[in-house]
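Take a look at the following structure, please.
Only one protein chain is missing from this complex, and each of the others stays in its spot.
== chain A ==
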Amino acid sequence: MRLSLTAEARREGVAAKGWVRAHKWWILRRLTQLTALGVFMAGPLAGIWLVRGNFASSEILGFLPLSDPFIAVQSLAAGAVLARVALLGALLITLFYIVVGGRAYCGWICPVNIVTDTAYWLREKLGITRDRKLDRRTRLWVLGGALLASLLSGTVAWEFVNPVSLLQRGLIFGLGAGWTIIAAVFLLDLLITRRGWCGHLCPVGAFYGIMGKASVVRVAASRREACTNCGACFQICTEPHVITPALKGRGTMSILNQDCLNCGSCIDACPVDVFEISVRRNIR
């Protein structure tokens, strides 16, 4: 067998459409994720201060405030009276994701997504099949637990452990021993459960999913009659259960499940171009 770096799930796509078209959304996503980090890191590294702060709260071009709504909600649960700047920032971010899809945060911004995608890629390359069953709703329980803990302790409780904050803040301000937690997430996804972190446990993803429940931008299986049942989309997707109703059902072709990351990996992987990015259609 020839050694190839191409993800197993993209083989059909690459064979049918060529490397670039089978990686289009992947390239765009990685560019977006790295740019998001890059503009924050350009300050401390190169003295280019387009933005200050980090993903938790920031000031863009010296005037536009943005704040993470999940951290803001933890703050509110803790009983804090947030200043207007942070509330406005959280509102702007919320509106944005209501349009582009809640978990577009996961697919397009969150740096942990790069870590877990890499773990999944390696998992397939190494042929690791061990998959400890976890309920996909576990993340909702973790989310509930995080808010309960914020309420009880009067702190932004999830931020004491949150790997997402840890990694983005670590890259922008210094990571210290924080890499150990990131390594743990990587190993969980590599060795224990397929898509364990982002697909089952992370309450940040769960929160953004809920927030974008009714979002406008959705992936759709618009040409589902062309499906050859190759399974590439199910294989590449972080949340394969979201594909079935749109691809195999008789209702709407839009993927309506809030768990979908709007990552476009299914579009990349599909050899016959079944999927496309489109706007929500609740009925066929």
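Side notes on the structure shown:
Note that contacts are C-beta pairs under 8 Å (C-beta built on N, C-alpha and C of every residue); 3 or more make two chains touch, one makes a residue touch a chain; residues count from 1.
Just so we're on the same page, contacts and distances are computed from a predicted model.
Its record in UniProt calls the unshown chain "Ferredoxin-type protein NapG", which is the match among "Ferredoxin-type protein NapG", "Spermidine/putrescine import ATP-binding protein PotA", "Oxidoreductase" or "Amino acid ABC transporter permease". One of A:A15, A:L31 or A:V85 touches the chain omitted from the figure, and that residue is A:V85.
Residue in contact with the omitted chain (choice from A:W25, A:Y105 or A:W158): A:W158. Touching the chain that is not shown, out of A:A22, A:L37, A:I93 or A:A149: A:A149 (per the contact rule at the top).
When the missing chain is restored to the complex, the residue among A:I172, A:I243 or A:L256 that touches it is A:I172. Residues touching the missing chain, restricted to chain A, are 43, 49, 52-54, 56-59, 65, 67-68, 71-72, 75, 78-83, 85-86, 89, 137-138, 140-142, 144-150, 152-161, 165-166, 169-170, 172-178, 180-181 (touch as defined at the top).
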